[in-house]
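A single protein chain has been omitted from the complex, and every remaining protein chain is retained in its original position.
First chain written, first letter: the chains are A and B, and each begins at residue 1.
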Amino acid sequence: MKSLNKLSSLKNLSLKELIYSNEARALFIQVSTVLIIVSLFYVMIQNLNENIEARGIVSGFTFLDGRSGFDILPFLGSYIVKFSPNSTNLEVFYVAIINTFVCAGVGIILSTILGLLIGIARLSTNYLISRLANAYIELFRNIPILLQILFWYNIFLNALPHPKKSISFLDLMFVNNRGFYLPNPIPEEGFVWVFVTFAIGIAAAIYTKRYFKRKQDETGQQTNTIGYSLGLIIVLPIVVFFLLGKPLQFDYAILGKFNLKGGLAVVPEFVALTLALSVYTATYIAEAIRSGIEAVDKGQKEAAAAIGLTPTQSLKLVVLPQALRVAIPPTINQYLNLTKNSSLAAAIGYPELMSAFGGTVLNQVGQAIEILTMVMLVYLVISLAISILLNYVNKKMAIQGR
Amino acid sequence: MKKESISKNIIEISELNKWYGDFHALKNINLNVKEGEIIVVCGPSGSGKSTLIRCVNFLEKFQEGSILVDGTELTDDAQKIRKIRSEVSMVFQHFNLFPHLSIIDNLTLAPIWVHNETKAESREKALKLLDRVGIKDQAEKYPNQLSGGQQQRVAIARSLCTSPKIMLFDEPTSALDPEMISEVLDVMIELANEGITMICVTHEMGFARKVANRIIFMDDGQIVEENDPENFFTNAESDRLQLFLNQILTH
Partner (left out) sequence: MPINELQATRNPPKSQIGALLWIKENLFSTWMNGALTALSLYLLYISVPPLLNWLLISANFNFGTVNIFGFSLQFGEEMATNSNCGRNAACWPFIYEKFDMFIYGFYPREELWRPNTVFALTALLFVAVRLTNNLKHKNRILVGLLISYPVVSYILLLGGFGILPTVETYKLGGLMLTLIIAAVGIIISFPIGILLALGRQSELSTVRFFSVMYIEFIRAVPLITILFMASNVLPLFFDAGVTMDKLVRALIAITLFQAAYMAEVVRGGLQAIPKGQYEAADAIGLSYYQKNILIVLPQALKISIPNIVGSSISLFKDTTLVLIIGLMDFLAVVTGAAADKEWLGRHLEGYVFVAMVLWVMLYTMSRYSKKLELRFNTENKN
C-alpha cells in the first residue's frame, strides 16, 4: 500500500526533517482527521447509548412488526398494500414509499409538460405570451414551496363545496372538498388484449420509423411518420377495443343525498401536493429549457437557414439537439428536487414517506433514529439512482471536443 | 489569373435601403454582379458591408429597393427564399459548423434534408469536396477537434455541397490565427478560378489584387467607390478611400 511505503521511507529521516517533510505532514493530517472523526463518533455513540438506557427508549427494528394501529388516507399506496389498522409498521413503510413514488411520478410528468410550455412561451416572439410566461416564472419561483402547498390545500378544503353540492363535469367527474371523484375503470374479460395491442402498436411505430429512415437513406425520399405512429399507438388499440365489445366498465360516482358513492377518489392532499410541486418545479424547468435554447449560438440558426433548411428542420436537426444537451442535466436535477420536496407532505397529511412513516409511526413508536435512518436511506437510494442516470445521459450526449 | 466574365447579370440590386430601427444602415445601394464575377467589398467597420451581403440571401430584411437573384426577386416569401438559398451559399466569419454532427454529417445535412438526396450519394459528393479542400481524412471527426483554419475549410466545403451559383463570404479569415489564413485563401482562390460568382467581404487586399474583377469600397452605409483592382489601389479618387487605404496598407 502506498502509505506503508511512505512510512518506511520516512523512518530514515531525522526528527527535524520529519517536521518539514510534506509527506510526513500529509500523513499526520490524515491520521489526525480520522482520529478526530472516529473519536467524535465514539463519544456521540457512548452518550447515545447512555441516554437511551436512561430514558428507556427501545432499540432495534422489531417495531416494524408491530401493529400500526392507525388508518392511512385511502389512496394508491394503501389500496395496493390493502392497508388496515391491523397492518404492521413495515407495511406502513411500503405504503409510504408507493405514495412517494406516485406523487413524484405524476409531479415529474406534469412539471415537465408545464415547464416545456412555459419555457417555449418565454421565448415566443409574441410579446404578451412571453411576458405572461415570465410573470408566471417570477411569481411561483419566489414564493416558498411550503406556502404554495398550504395555499392550494386550503383552497381545496375551503373554496370547494361540500359533497352535497359537488361541482360536476358532465356527471362524469365530481369535485368537492373531499376530493376529485373520477369514474373507476373496471377492466373486464378481454381488456388485456387492448393493452397487448397498445404494446404492439408502440413496437410497430418504432419499427415503422426505422423503416422510413432507411428508405430516406437509400432513396432520399422524406416521409412524415407522425400519422403512422399515431395510428398504430392510438387508433389501433381503440379499434380493437370496440371490436371486442368495449370490455371496460366504469363505476361512476353517483351523487346521493348526502355524499358521493362509488367512483375513484383522488384525495385533496394528493392534488394539492402534486399541483403545488408541479407548478413550482415547472418554473425551474422552464428556465432550464430557455437557457438551453438560448445557449445555441445565433450563428447556428443562420447557418441552418443559409443552407436551406426550413424552420422546422432547423429546429429538429440543429437547434434542439444542441439545446437539449444544455437543458436536460438541470432538468433531471429538478426531478430530484421535486422528489425531495414531496417530503413536505408532512404539513398537510398526505401519507408519503416522511409524513406517514417519519411522522405518525415515529410519534407512536418513538424510535427516531431507526425510522429516520430508514427514511434517509430511501432518499439516498433515489438520489444515487438519479445521479447515475444523469452521468449516463451526460456521457451519451457529450459533444466531442478536443 | 483573372477570367473573362460573361455579360449576364446574376445579381441586380437597385435602390436598396435598410434601416435598423431609426438607423439608416444601407443607403441607396445600386450594384449589378455579372455571372462569374469576383467582387470584393471592403471598408471600415460599421460601413454596412456585412449587412449588404446578408441581404442577398435574406438573412437581413430590407425596407426599400429590390434585389434580383438569377432572375428571382427577393421578397418575404418562403418558397422564393428557399429557392434562392439553394443557389446562394454563405461562409461565415465564425464558421458556424454544427458541433453535434461529424464533419461529413455537417456536409450531407442540406443535400439529404433539402434536396432529398440518398445517403450514399451525398456522402460520396461530400467526401470529394472534403478532398478538394484538403480535409478528407478528418471526415469522421467533430468540429471542435479541428483547428480554425480546418473548420473554415469545412465550412467552405459545406457551402459547396448544394452546387451554388453564388458564394457569399463574410470576413472568412478575420477569426483565424495568422498562420491559418493562407490555407483558407488558397481554397478561395481555387474556387475563384473555377467560375463561381463570389462576393467577398474581407480585409485581405493581397487576395483582392490577385482574384477580384471589381473592388467596392463602402463607408457609412453607401458605396463610395468601385474600381478594378489596379486602379483601386493606385488611382483612388475619393478622400475617404485614400484614408482607408493608408490605414490598412501601412502594415
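Just so we're on the same page, a residue touches a chain if its C-beta (ideal position, glycine included) is under 8 Å from a C-beta of that chain, and two chains touch if they have at least 3 such contacts.
Everything numeric in this text was worked out from a predicted model, so none of it was measured.
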Contact residue for the chain not shown (choose from A:I118, A:V375 or A:L390): A:V375
Which of A:L76, A:I129 or A:L248 contacts the chain that the document leaves out: A:I129
In subunit B, positions touching the absent partner: 17, 19, 21-22, 24, 27-28, 63-64, 221-227, 231-232, 237-238
Where the missing chain touches subunit A, by residue: 26, 29-30, 33-34, 37, 44, 47-48, 50-52, 54, 124-129, 132, 138-139, 141-147, 150-151, 154-155, 158, 340-341, 343-344, 346-347, 354, 358, 362, 368-369, 372, 375-376, 379-380, 382-384
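Just so it is clear, only the chains that are shown with their structure count from here on.
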Centroid distance [mean C-alpha coordinates] between subunit B and subunit A, Å: 51
Subunit A - residues contacting subunit B, complex: 216-222, 297, 299-300, 302-310, 313, 317-318, 321-322, 325, 399-402
Complex contacts: residues of subunit B adjacent to subunit A: 57, 59, 78, 82, 85-86, 89-90, 92, 94, 96-100, 109-110, 112-121, 141-142, 144-145, 158-159, 161-162
